[in-house]
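Have a look at this one.
Removed from the display is one protein chain of the complex; every other protein chain stays in position.
Order of writing sets the labels: A and B. Residues in every chain begin at 1.
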Amino acid sequence: MSAQPLLRVTGLRKFFPVRGGLLGRKVADVQAVDGISFEVARGETLGIVGESGCGKSTTARLLIRLVEPDAGEIVFDGLGLGDGLTLSELRRQAQMVFQDSYASLNPRLTVGDSIAFGPRVHGMKAAAARALAQDLLRRVGLDPALFAGRYPHELSGGQRQRVNIARALALSPRLLILDEAVSALDKSVEAQVLNLLGDLKAELGLTYVFISHDLDVVRFMSDRVMVMYLGKVVEIGDVEAIYADPRHPYTAALLSAMPSTDPDRRTEEAPLAGDPPNPIDPPPGCRFHTRCPFAEEPCRRAEPGLNPAGDRRQVACHVNDPSSGHSRAGRQGEAA
Amino acid sequence: MLLYILKRVFYVVPVALGVSLLCFLLVHIAPGDPLVSVLPADASQALVEEMRKAYGFDRPLPVQFAIWLGRALGGDLGTSIASGRPVAGEVMKAVANTFILAMAATLLGFLLGGVLGFVAGYFRDSWIDRVATTLSIVGVSVPHYWLGMVLVILFAVTLNWLPASGAGPGGSSLWAWDWEHVRYLVLPAVTMSVIPMGIVTRTLRALVGDILGQEFVDALRAKGMRDGAIFLHVVKNAAPTALAVMGLQLGYLLGGSILIETVFSWPGTGFLLNAAIFQRDLPLLQGTILVLGIFFVALNLLVDVAQAALDPRIRRG
Partner (left out) sequence: MAPPPAAATILPPAQRHRGYWAGVGRRLLRDRVAMACAAVLLAILLAALLAPWLGLADPYRGSIARRLRPIGFTTPQGFTHWLGTDEQGRDMLARLVHGARLSLFLGVVPVVNAFVIGSALGILAGYAGGKVNMAIMRTIDVFYAFPSVLLAIAISGALGAGISNSLLSLTIVFVPPIARVAESVTTSVRALDFVDAARASGAGAFTIIRVHVLGNVLGPVFVYATGLVSVAMILASGLSFLGLGTRPPEPEWGLMLNTLRTAIYSQPLVAALPGAMIFVVSICFNLLSDGLRSAMDVKL
């Protein structure tokens, strides 16, 4: 990755205060996203996976500043936010599609007006914005003559999500963040929308950040994948490489929990037991050690760093770090 | 639970303070000098100044408020300009009378409204539902002071069954729980009960309908539970909201009693307020409003706590 990435995120962190007690003072933090860093190359799709509550959606919202981060740096196309790049410019270049297709459309506006809203805000004339909305509807496979004047409740879930994609494209962004964008759809409709997303990406030269809890869908869509656990990145790398040979025990557990029809891909490893720990009070050391089959003393003490592990791959696990003192350190790589 | 109560109490303090500030300011938004009604019309400038000092009107407003609040906390609400007696005593006597009336109306209204609302909600779209709905809409729409007059015309003037006004034979102000006195209570209490009756009916009807529409009721039926037992479940689920509505209603009754007490010459807070307004007796007005306002704040607190005791979901919220 020598070329300049489209998006570089460094040390992004967001804690949500938990208020309580008599005076409503801050008593704790939900450590939603705790110091994550990653890059997204031009034209690629980065998948983000993890259990619910791992910080995927917060990450998405942090990227376009719908949530104010506590710390961290966002560099888009070489320009740092607040350092050559304004917030409104970032938001024009990076758009988002939300999970709930109904809640993300204003029920009082026609879908045509919803799509035209962004361009209107950026000063486009009403007639031009309307024409643009019609063009975009056509692009996402909806006949503008039939759909532009409809209200969201008159559309099916798949149609609404197409409208949401059109709305996100209205400002000609270069990066599209898809936060569980197909998760609420029926399987058949989901496939159609995924194909549409693939076509649009090729046509418009888009870059995607694709967030989902569905590992199959992520594999279908992504070039690289980032695995999150309790607000941390545990593994990141090429999707095929990771799916074939997960290096982090959490990734392995996630993948083994995935139903597979291929007998060769069935693993003997124990699936994940129990729920993730409370993000208000995450375990010390490696956050995964409470559920990890290989947890040892170093895991309880020290937090593993995100270290390179092979080609374009990074893993945050003591097993991967020969200097960690973990008994299996250094053997994992050989085994693979 | 204890933490919840403490939190509520803590939250009530600023509201109570705000309520007292509002009462304090009432006198100051009143047009004209508050001393006008105390002083003779030909009072000399020097006398005015002296009185101003004596009443503390020469100090800055925040200081006046602090002094006034301190006295109020100690039970001193000032002196009535009209009667020259301490406001606190007058208000307390009136509060007792209003309380009798409000309690009677509450009992009557809640009982009737509770039964009507529950039955209407349970048997949606039946004839009894239509009757209850009509009664409730009448209850919330009728100008109660007018209803009072109509009842007087009917039962006092035409039929001569019940006394038209007062709180006891010979205009006595000493209350007793015998028929001689209770006769006087009937008309005002019935008049007053119409409002809570209407609102409780409407609320309970909607509530019971909602609860019956929920899946857990179907689940109970599927488990083979008898109707009587399901009924109990519905009551348990409706109780917190019903309680909240009733608490609010009691407060509104205390406020709304002003008009009804005027119609029936019932010697309660409303009657007192009416007198205070007409004699421009601002200390009396202020004191009465303060006592009623604080009472209402306390009542809300009580309802919140009782609601939390019945519904654990609220405690966590």
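Miscellaneous remarks
Just so it is clear, contacts are C-beta pairs under 8 Å (C-beta built on N, C-alpha and C of every residue); 3 or more make two chains touch, one makes a residue touch a chain.
Predicted model, so just to flag it, every value in this text is computed and none were measured.
Contacts of the undrawn chain with the visible chains, over the full complex, involve A, B. Although one chain is not drawn, the whole complex shows that of A:Lys26, A:His122 or A:Arg300 it is A:His122 that touches it. Touching the chain that is not shown, out of B:Gly78, B:Pro163, B:Pro240 or B:Gly256: B:Gly256 (per the contact rule at the top). Residue in contact with the omitted chain (choice from A:Gln31, A:Gln95 or A:Gln159): A:Gln95. Of the candidate positions A:Arg150, A:Arg301 or A:Arg328, contact with the hidden chain is made by A:Arg150. Residue positions on chain B in contact with the hidden chain: 14-16, 18-19, 21-23, 26-27, 29-31, 137-138, 140-147, 149-150, 152-153, 157-158, 251-252, 254-256, 258-259, 262-263, 273-274, 276-278, 282, 285, 289, 292-293, 296-297, 300, in rising order. Where chain A meets the omitted chain, the residues involved are 61, 64, 66, 87-88, 91-92, 95-96, 98-100, 103-110, 112-114, 116-118, 120-122, 126, 130, 133-134, 144-146, 148-151, 154, 164, 167-168, 170-171.
The rule we apply is simple: only the chains that are shown with their structure count from here on.
The mean-CA centres of chain A and chain B are about 55 angstrom from one another, to the nearest whole unit.
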